[in-house]
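What you see is the complex with one protein chain gone and the rest in place.
Then we have chain A:
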Amino acid sequence: MGVIHVTDREGQRHTLEAIEGWRVMEIIRDWGLPIEGLCGGACECATCHVFVDEGWLSKLYPATEEEEDQLDTVMTRANSRLSCQILWTPDLDGLELTLAPTGS
(Lines give C-alpha, C1' and ligand atoms only; values in the text may rest on other atoms or scores of the structure.)
Protein backbone atom coordinates (compact mmCIF):
# COMPACT_ATOMS: atom_id res chain seq x y z
CA MET A 1 0.00 0.00 0.00
CA GLY A 2 1.00 3.59 -0.51
CA VAL A 3 -0.47 6.97 -1.34
CA ILE A 4 -0.70 9.60 -4.03
CA HIS A 5 -1.05 13.33 -3.41
CA VAL A 6 -3.51 15.14 -5.61
CA THR A 7 -3.97 18.89 -5.67
CA ASP A 8 -7.45 19.82 -6.85
CA ARG A 9 -8.46 22.81 -8.98
CA GLU A 10 -9.03 24.91 -5.87
CA GLY A 11 -5.46 24.28 -4.78
CA GLN A 12 -6.29 21.88 -1.98
CA ARG A 13 -3.96 18.89 -1.60
CA HIS A 14 -5.48 15.47 -0.90
CA THR A 15 -3.61 12.35 0.14
CA LEU A 16 -5.27 9.29 -1.32
CA GLU A 17 -4.58 5.67 -0.54
CA ALA A 18 -3.49 3.95 -3.73
CA ILE A 19 -4.11 0.42 -4.92
CA GLU A 20 -1.54 -1.48 -6.92
CA GLY A 21 -2.65 -2.19 -10.47
CA TRP A 22 -5.23 0.60 -10.53
CA ARG A 23 -4.88 3.45 -12.95
CA VAL A 24 -4.20 6.73 -11.21
CA MET A 25 -7.38 8.09 -12.83
CA GLU A 26 -9.36 5.31 -11.15
CA ILE A 27 -7.81 6.03 -7.77
CA ILE A 28 -8.66 9.73 -8.05
CA ARG A 29 -12.19 8.99 -9.20
CA ASP A 30 -12.74 6.35 -6.54
CA TRP A 31 -11.90 8.88 -3.85
CA GLY A 32 -14.49 11.22 -5.27
CA LEU A 33 -12.26 13.98 -6.59
CA PRO A 34 -13.60 15.75 -9.69
CA ILE A 35 -11.98 13.89 -12.56
CA GLU A 36 -14.16 13.01 -15.49
CA GLY A 37 -12.57 9.96 -17.11
CA LEU A 38 -15.33 10.04 -19.69
CA CYS A 39 -14.09 7.20 -21.90
CA GLY A 40 -13.41 4.96 -18.93
CA GLY A 41 -9.66 4.75 -19.37
CA ALA A 42 -9.48 3.93 -23.06
CA CYS A 43 -7.13 6.84 -23.83
CA GLU A 44 -9.82 8.40 -26.00
CA CYS A 45 -10.96 11.59 -24.30
CA ALA A 46 -8.21 13.35 -22.30
CA THR A 47 -10.66 14.27 -19.54
CA CYS A 48 -8.30 12.77 -16.93
CA HIS A 49 -5.51 15.22 -17.75
CA VAL A 50 -3.11 15.93 -14.85
CA PHE A 51 0.15 17.77 -14.27
CA VAL A 52 2.75 15.51 -12.69
CA ASP A 53 5.29 17.08 -10.34
CA GLU A 54 8.59 17.46 -12.19
CA GLY A 55 10.46 15.16 -9.83
CA TRP A 56 8.15 12.28 -10.61
CA LEU A 57 8.04 12.58 -14.40
CA SER A 58 11.14 10.45 -15.00
CA LYS A 59 9.73 7.65 -12.83
CA LEU A 60 6.75 7.18 -15.15
CA TYR A 61 6.66 5.21 -18.35
CA PRO A 62 6.84 7.79 -21.12
CA ALA A 63 3.61 8.68 -22.88
CA THR A 64 2.72 6.49 -25.84
CA GLU A 65 1.99 7.97 -29.25
CA GLU A 66 -1.68 7.34 -28.50
CA GLU A 67 -1.49 9.35 -25.29
CA GLU A 68 0.35 12.18 -27.07
CA ASP A 69 -2.44 12.27 -29.67
CA GLN A 70 -5.02 12.69 -26.92
CA LEU A 71 -2.92 15.33 -25.17
CA ASP A 72 -3.30 17.32 -28.38
CA THR A 73 -6.92 17.93 -27.37
CA VAL A 74 -6.13 19.78 -24.14
CA MET A 75 -3.95 22.69 -23.05
CA THR A 76 -0.75 20.96 -22.06
CA ARG A 77 2.36 21.86 -20.13
CA ALA A 78 5.66 20.01 -20.23
CA ASN A 79 4.48 17.83 -17.32
CA SER A 80 1.08 16.91 -18.77
CA ARG A 81 -0.04 13.30 -18.61
CA LEU A 82 -3.30 11.39 -18.82
CA SER A 83 -3.86 9.77 -15.45
CA CYS A 84 -5.63 6.80 -17.03
CA GLN A 85 -2.33 5.86 -18.63
CA ILE A 86 -0.42 5.68 -15.34
CA LEU A 87 -0.72 2.33 -13.59
CA TRP A 88 -0.01 2.69 -9.91
CA THR A 89 2.78 0.53 -8.53
CA PRO A 90 4.56 0.82 -5.16
CA ASP A 91 7.37 2.67 -7.00
CA LEU A 92 4.90 5.53 -7.28
CA ASP A 93 4.27 5.79 -3.54
CA GLY A 94 3.99 9.52 -2.84
CA LEU A 95 3.29 10.48 -6.47
CA GLU A 96 2.44 14.15 -6.57
CA LEU A 97 0.09 15.58 -9.18
CA THR A 98 -2.39 18.35 -9.91
CA LEU A 99 -5.73 18.15 -11.69
CA ALA A 100 -5.54 20.15 -14.94
CA PRO A 101 -8.15 22.83 -15.53
CA THR A 102 -11.09 22.00 -17.76
CA GLY A 103 -12.94 24.36 -20.07
CA SER A 104 -16.44 25.56 -19.20
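Assume contacts are C-beta pairs under 8 Å (C-beta built on N, C-alpha and C of every residue); 3 or more make two chains touch, one makes a residue touch a chain; residues count from 1.
Everything that follows uses one rule, which is that contacts and distances are computed from a predicted model.
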item	value
Protein name as given in UniProt for the chain not displayed, "ABC transporter permease", "NADH-quinone oxidoreductase subunit L", "ArsR/SmtB family transcription factor" or "Ferredoxin--NADP reductase"	"Ferredoxin--NADP reductase"
Of A:17, A:54, A:68 or A:93, the residue in touch with the unshown chain	A:68
Touching residues (missing chain, whole complex) on chain A	36, 38-40, 42, 44-47, 68-69, 71-78, 100-104
